[in-house]
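All protein chains of the complex are present and in place, except for one that has been dropped.
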Amino acid sequence: MAEQRSDDPAESPALGTHWYPSRWGAEDQRGNGNLMGPEKIRAALALVSRHEIIKLGHPYDAQIPLAPGRLFGLRMPGGPTGGPHGGRSKTVWNDEFLATEIGQIGTHMDALGHLGRQIGEKADHGNIRFYNGNPLSEIWSPYGLTRLGIEKAPVFFTPGLLLDVQGLKGRVMDLGEEITPADLQACLERQGLSETVFAPGDAVLIRTGHGSRFRTEAATFYDGAPGLGLAAAEWLAEKAPSVVGADNFAVDVVPPVDPEVFHPVHQHLIMKHGIYLHEGMKLDELAETHAWRFAYIFAPLPIVGATGSPGTPIALI
Amino acid sequence: MAEQRSDDPAESPALGTHWYPSRWGAEDQRGNGNLMGPEKIRAALALVSRHEIIKLGHPYDAQIPLAPGRLFGLRMPGGPTGGPHGGRSKTVWNDEFLATEIGQIGTHMDALGHLGRQIGEKADHGNIRFYNGNPLSEIWSPYGLTRLGIEKAPVFFTPGLLLDVQGLKGRVMDLGEEITPADLQACLERQGLSETVFAPGDAVLIRTGHGSRFRTEAATFYDGAPGLGLAAAEWLAEKAPSVVGADNFAVDVVPPVDPEVFHPVHQHLIMKHGIYLHEGMKLDELAETHAWRFAYIFAPLPIVGATGSPGTPIALI
Amino acid sequence: MAEQRSDDPAESPALGTHWYPSRWGAEDQRGNGNLMGPEKIRAALALVSRHEIIKLGHPYDAQIPLAPGRLFGLRMPGGPTGGPHGGRSKTVWNDEFLATEIGQIGTHMDALGHLGRQIGEKADHGNIRFYNGNPLSEIWSPYGLTRLGIEKAPVFFTPGLLLDVQGLKGRVMDLGEEITPADLQACLERQGLSETVFAPGDAVLIRTGHGSRFRTEAATFYDGAPGLGLAAAEWLAEKAPSVVGADNFAVDVVPPVDPEVFHPVHQHLIMKHGIYLHEGMKLDELAETHAWRFAYIFAPLPIVGATGSPGTPIALI
Partner (left out) sequence: MAEQRSDDPAESPALGTHWYPSRWGAEDQRGNGNLMGPEKIRAALALVSRHEIIKLGHPYDAQIPLAPGRLFGLRMPGGPTGGPHGGRSKTVWNDEFLATEIGQIGTHMDALGHLGRQIGEKADHGNIRFYNGNPLSEIWSPYGLTRLGIEKAPVFFTPGLLLDVQGLKGRVMDLGEEITPADLQACLERQGLSETVFAPGDAVLIRTGHGSRFRTEAATFYDGAPGLGLAAAEWLAEKAPSVVGADNFAVDVVPPVDPEVFHPVHQHLIMKHGIYLHEGMKLDELAETHAWRFAYIFAPLPIVGATGSPGTPIALI
């Protein structure tokens, strides 16, 4: 699809003039996931000293915050579900049945096929475009994405960096409060790091403090959040991370700085740069250890055609 | 619950005389997951040379084998699900909706609350017991297990060992073909290893060849399988692994050797020893590398009260 | 099961000394549904003059009140779901995917297997009893009730009677406000009817006014409700209706008059008398017509093993 470009790139400032083909070629479906490999694993392990694991995700239950329109239902069939089987063993077992927007609840990573934009005036499936310019008409089916699903993502095992904006500000950030490049630079300095810390393929995690509202303010968790502005996303994208994560629900600041540009960080990082967003992370414990650098490890749940993955990313410190 | 024991332990040969309290105490919910920690991580990393990742799980879709009674449904709501939002960005997004026995499909790890047995004649919730003797009446709710759910399991990062029985036999094993301790010992020898290779907390994976039927014989995949017999499970349990996995659907051989004793390996490993079973694994690529030892890494999907976890375990070689 | 009776009938005042076998025999699964037949249809049609239909049910959507623990999810797969098929016709179609407690949401009729009680101290499946004394152990499976499911109910086509307590009181009744036999008798008198109006197999519908809160107070709809007390249920049961319905969520008054006796009207009518409850009805339009007598028609959705049925009962006036 290399020949196709946004008709009017000015429409979304998040995408600039030429947002596809991607740096990985017009047919690529992995984005900066292509940067994974032995070198990143070695670099990640070089950051490990304590050999301790810190979980960076929340558990999933019916009380977690949910974006409007989504639901979470877990039901245990029977009691027990099966058995007893075997005259002497009398073996029984339990199942559970889950009904939910599996890839878009709680702590989750967006697939490259999650977010796109409409080009032109008509909302037809040919005009709705995703990473590498893929039109919805070519990636969509009622039973799962046929391209850009989360099963295309690699296992992530790469150096991780925590930028603790909450620590910098000395407070939980406010809803709608934008994180700027200067904030991120100040974090580096406060944490005793410099811009040389970044290498392509790293995972960069941003702590805003919104994660502290995950359990206590579940009903309003999605009403708004502190988060990255477009400038910070552009600054980060230049470092070519494979993952940008945050403890808010969208990485993006919500409501957006420019009300005409919704989720520009999503657009810039996912669509233009093929960078995976990891949303709704749990970063407090990691921040408390001051282990700013660590091995970030995450194997997405490979549901074919899903738009994202739940699961527990870990920091190996 | 230390005071409670099986009224007639002979009923299930898989459990012996005193199957609880567990070695981890009567209140424990993690079993041999308690063996995880920095030492195991260090030991696991000592096995890594190439710094390559091999996925040990199958992707999930509507064509995977399913045990009788279970289903898998993925539906994409709308097209796209959300948007366009923002006058200039026209941002859209896709969700997916999943309905399934999430913890018991495809490649998955059983929680300690998945499998139990009925003691005595009456199938009441007080007589159906699990790990540490927990009665169903104390761990059950319609909306998830209240004890022994998969969220209680640790992140597994530990030395892994592949025992390639398929390689030993030079063929895909037959349905109902039992793996014995002698088979496992012969695997060690053939693979240039000895019994000293085992250390408590390791993950031991068994390749039977049944995994080669996962895609090609999905409709009959659950009709039967080669797998461990009780003697092999007892032999393995003495090594105190945290995980025993296999490329068949139940680790157990099916049908069972003794038709009166259903899933004895499940009972022995999960209920008596608190060892996690990893079922439906994909082990061919790992076997082909001859990397018999590796770092086994798996972070269960922490759905609160679920009976198991899907996801991709990895071998870091 | 005729030989079995409540060990201590005093435990639930709603059930009295001998609550089974039922008047229809120990094996019956239809209760007063057995009263349906040509005579009732003739009697029902004799009440029809205008030949107009009034719907007595609410539509179903994601905004309806839901009892705690239940959910309603509707998702449209794709867009469209199928097609285009046929080079010239280019036929497409839409599906919807529903995930919900189908028999227990919005306007619905309870199956005889919906409600029971525990006898004795132990909550085992043999001690949890339903209509005709059926133990849970004999009617239950993880995939649907094996006895007393809604598919056992007949099609209801029978004389209907609306008792307008809201009209009597001149106001929407309060949460927890009990309807007594005297209230029902006063309704009859106010509506120009007498006790001779009742015949076995009729459907008796009670208007409390709580239905007016269905749309406007959905979030608190299940917090409490006016409804029948046990005395009124006993009074009604003597008339041997096939159905008792109401515009509240449980027919019962909530909270109950005696906090030790939960949903006594359910117990008395369903378990002892085999009378079907129709809950969450929409009765305002019918009341406004003053058509107190009508043909009540309802064909339950016959999902095998379901605990109830949604759908639109109608009054033919």
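First chain written, first letter: the chains are A, B and C, and each begins at residue 1.
Rule of thumb we're sticking to: a contact is a pair of C-beta atoms (placed from the backbone, for glycine too) under 8 Å apart; a residue touches a chain by one contact, two chains touch by 3 or more.
Computed from a prediction, not measured in an experiment: that's the story for all the values here.
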Option touching the unshown chain, where B:Asp28, B:Asp61 or B:Asp95 are the choices: B:Asp95
Contact partner of the left-out chain, one of C:Leu188, C:Leu283 or C:Ile297: C:Ile297
Options A:Ile41, A:Leu56 or A:Met76, residue touching the unrepresented chain: A:Met76
Contact residue for the chain not shown (choose from A:Ala99, A:Leu184, A:Ala232 or A:Ile317): A:Ala99
Hidden partner interface residues of subunit C, rising order: 10-14, 36, 38-39, 41-42, 45, 48, 50-53, 55, 57, 59-62, 69-70, 74-76, 79-104, 113-119, 123, 125, 128, 136, 140-145, 151, 155, 157, 256, 258-264, 266-267, 297-307, 310-314, 316
Positions on subunit B where the hidden chain makes contact: 71, 73, 77-79, 81-82, 95, 99, 140-143
Subunit A residues that touch the omitted chain in the full complex: 69, 73, 75-79, 97, 99, 122-127, 137, 142-143
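In this section, only the chains that are shown with their structure count from here on.
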Farthest-lying chain, centroid of Cα atoms versus that of subunit A: C
Whole-Å gap between the CA centroids of subunit B and subunit C: 44
Geometric centre distance via CA averages, subunit C-subunit A, whole Å: 46
Distance between chain centroids, defined by C-alpha means - subunit A, subunit B (Å): 28
Overlap residues in subunit A, where contacts from two or more other chains coincide: 79, 81-82, 95, 99, 140-143
